[in-house]
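Contents: one structure, followed by commentary.
The other protein chains are all here in position, but one chain of the complex has been omitted.
Moving on to chain A:
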Amino acid sequence: MPQVKIIAKNFMDMVASLPAIKLDKLYNNVFICEAILRSLPPLAKKYVLQMLYIDVPVPSTMMEEWVLADGASKHRVAIDRLIQLRIFSEIVDRKRGTSYSLNRTFQNNLQKHIISGGVLPREPMNSDNAIKLPSLQELEAYANKKWESFLLQLINSGHGEKLTGISESMMKIFQRGLLSQRDKDGPRLTESGFQFLLMDTNAQLWYIIREYISNAEERNVEPADLISFLLELSFHVTGEAYNSNTLTEVQRKTLKDLEDLGLVKLQQGMKDSWFIPTKLATNLSVSLADSSSRKEGFVVMETNFRMYAYSTSKLQCEILRLFARIEYQLPNLIACAITKESLYNAFDNGITSDQIITFLQQNSHPRCADRVPSIPENVTDQIRLWEGDLKRIEMTQAHFYDEFPSKDVFEAACDFAREWGGLLWEDSKRMRLVVKSEIHNQMREFLHTQSK
């Protein structure tokens, strides 16, 4: 049995929580096997490769010898993940203990993929039909614009015009965890909403897609089909046109929604219509598991707490506004300052100092990023100190005991409290005791027995 519980935090957890039959059907598709392989933790990938051509089950004791002592926890995590995704099947034998073997379909598909590469179910259309394909830069600009307007609409609903073609109900689903409805004021961002904004694009994209897929069942769309289509999409080539007549009806509807998110660009010709995947789509399988952001940064942080962001995007301005005070905005630059008030504001909204610092580090301008550390230490230290300011006082519910009849009873009571792990404070000179509320009842009974 897997020793780690599944909490559906991200997309792969959702895939892992699909019922067994559906998961096995997913593995019939070579590209899904490949995408899932890429999403595994590094140690798990290694195990899959090593077991690829082994037909007999391998005892778990032998597998434990493959790692050094300090890798034992990573080993456990890797094995659990492989069992959750049904890539490893566990065989428990009383004599020989547990052993693992690779899922047969998965193994065959991966072997085929390694030896003969993979062929997509559709080929790019030839460009001799005089289709005007957008260049890669145009495509990227288009994708970014679409994604930003989607995000802006996500967090600004209620005020603004409708920027994208997504229906009101779909938006509500996406906003489910992120915005909270208040009666008097408009909807406000929740704590998870703020954290969502500070994540990097890929993580945000996967969150939205996860919501979209979990909602699929209500719209009578099979989630496994959606998952397989999305993972297949990530293997297409950016910038090449693919004919839409190779898609099923469901996939075509999905494509329309994906266009609003900026994942594909739909175009219509005289006879056919085709779709062009953007970089957002093909990068889907880059970071399925964790979010290692590898894009250009734009923030320069100075030691006098001033921040300069080389960006023109409204969305990034909104994000910076979360924790910094925007001083002025120039055509290519946003000048801000990190102050105590702006940070207190952010902390009130539930953002932690670690998130702010990670955001700054991940988005630091290439010139700054080469420096070690990329953000000046006095800034990071001060942010953490200001957060610590708000956490000086910690409250625990407790009871206060006074006027003990004798020293022995006092000592006995102290020991009793210590055994139960509830002793918070004692004063042996004046025989006073502060004990956690949870064990108050036991303490009372103990003292009754003592006094008899």
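We adopt the following convention: contacts are C-beta pairs under 8 Å (C-beta built on N, C-alpha and C of every residue); 3 or more make two chains touch, one makes a residue touch a chain; residues count from 1.
To be clear about the criterion, contacts and distances are computed from a predicted model.
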Options "General transcription and DNA repair factor IIH subunit TFB4", "SCO2 protein", "Embigin" or "BHLH domain-containing protein": UniProt name of the undisplayed chain: "General transcription and DNA repair factor IIH subunit TFB4"
Residue among A:55, A:70, A:218 or A:445 that touches the chain left out of view: A:70
From A:25, A:113, A:384 or A:399, residue that would touch the chain that is not displayed: A:113
Residue, one of A:17, A:50, A:378 or A:441, that touches the chain absent here: A:50
Residues belonging to chain A that touch the chain removed from view: 34, 37-38, 42-43, 45-46, 49-50, 52-53, 65-68, 70-71, 74, 113-118, 123-124, 237-240, 283, 285-286, 290, 292, 294, 366, 369-370
